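Note that one protein chain is taken out, while the other chains of the complex remain in position.
Each chain gets a letter, A, B and C, in the order it is written, and its residues are counted from 1.
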Amino acid sequence: MSEPNAEEVQRLFSAAPFIAQLGLRLVSIGSGECRTALILAERHLQQDGFVHAGVHATIADHTAGAAAASLVGEGQYVLSVEFKINMLRAARGTELNCVAKVLKAGRTLIVAESEVTCASEQGERLVSKATVTLAVVSRQRS
Amino acid sequence: MSEPNAEEVQRLFSAAPFIAQLGLRLVSIGSGECRTALILAERHLQQDGFVHAGVHATIADHTAGAAAASLVGEGQYVLSVEFKINMLRAARGTELNCVAKVLKAGRTLIVAESEVTCASEQGERLVSKATVTLAVVSRQRS
Amino acid sequence: MSEPNAEEVQRLFSAAPFIAQLGLRLVSIGSGECRTALILAERHLQQDGFVHAGVHATIADHTAGAAAASLVGEGQYVLSVEFKINMLRAARGTELNCVAKVLKAGRTLIVAESEVTCASEQGERLVSKATVTLAVVSRQRS
Partner (left out) sequence: MSEPNAEEVQRLFSAAPFIAQLGLRLVSIGSGECRTALILAERHLQQDGFVHAGVHATIADHTAGAAAASLVGEGQYVLSVEFKINMLRAARGTELNCVAKVLKAGRTLIVAESEVTCASEQGERLVSKATVTLAVVSRQRS
């Protein structure tokens, strides 16, 4: 594959307020691949002390979006069409790590999957897995 | 149906830090039904000025969880097993509203669906729809 | 809405060998809506005497595809991009009925949902529900 579109991927992390507030950090970019990390804090939890499913979903969706964005051309961006996520284990720990990989990059649709692991005293374990469909959109000329 | 378990539903909104920070507000509870609302602010957006898919997902998941929680017995709670969400339109506006209804309540699994609408100058439009599977868990006696 | 593209919908039932073999019958077409029915036989079952999940899925997907096809223009057809289905009850009975409705019809993507009910001695009950994303494809000129 050619060089990843690192500029567009970085924009997904520098220009998205919801991601900044969450605290999701870009770890690495490849062509069709992205890694992110999140230091867990109380604000990420649901009512029983586990990481909220919405946090799993946000990380999985955004990292998949970044993996997809690494492949788009100049003047293009990606939008999530839909995703599905399985929470495999109730997550409790110190950090979430996510790896997203593109399964298929089409001209108008990109499909990626994300694996989220949670680091805790028991080690690092897979806690959720998502499949994300994204649309490739062309920016309107002004 | 019998009376909704309002106490457990209210706990989902009072005791979940991620939901408090998001700003999601409980509007009403019925048996197997829940309504919520979120005043949109910049912190809910992604890099192109639309509501982040993670916000759609959090609202859809949590409201479905509340609809399911309205049906559980004493000493039980619900955990999201998985969900799937379609973002039907890029959302931009002043408020999100969500209605979740239980499709099937089993002894160990509850399936609910959520519709999220966005209020803007163009009126109120459906922006996302999710199907959520939840597990009914019995609290350990201490 | 304008008149449904009945010709394209009928083609989905007359020209699809897998659907003919299954025995799925077109009941009615509207704009963005389709109804189908299937008389159940032993060949539709899995190893424990229930309707196979693949039968639920085929009916839900195909009926959603027909609802979407009712909206496409001349020279266009639809292809399933992805779907998600919940089997809400193990189905056993005499007939399956499916209603599919389009949730959102875009220029390149259509999202529809399908409800499958099963008729048995206990009456007619919802047995599965699916959400289907379809791509609108333009036929190549020859």
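Please note the rule applied: a contact is a pair of C-beta atoms (placed from the backbone, for glycine too) under 8 Å apart; a residue touches a chain by one contact, two chains touch by 3 or more.
Just so we're clear, the structure is a prediction, and the values are computed from it rather than from any experiment.
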Revision key, fill the gap. The one of A:25, A:89 or A:139 in touch with the missing chain is A:89
Practice item. Out of A:5, A:63 or A:131, point to the residue that touches the absent chain in the complete complex. Key: A:131
Point to revise | Contacts of chain C with the absent chain, listed as residue ranges | key: 11-12, 14-19, 21-22, 42-48, 50, 52-55, 57-59, 61-62, 65, 77, 79-87, 90
Review point. Hey, which chain A residues sit against the chain that's not shown?
Key: 84, 86, 88-89, 103-104, 111, 113, 126, 129, 131, 133
Review point. Touching the missing chain, which residues of chain B?
Key: 81-82, 84, 108-109, 111, 131, 133, 135
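The rule we apply is simple: only the chains that are shown with their structure count from here on.
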Exercise for review: Between chain A and chain C, tell me the centre distance in angstrom, where each centre is the average of that chain's C-alpha atoms.
Suggested key: 32
Exercise for review: Between chain A and chain B, tell me the centre distance in angstrom, where each centre is the average of that chain's C-alpha atoms.
Suggested key: 21
Revision key, fill the gap. The positions of chain A in contact with two or more other chains are 81-82, 84
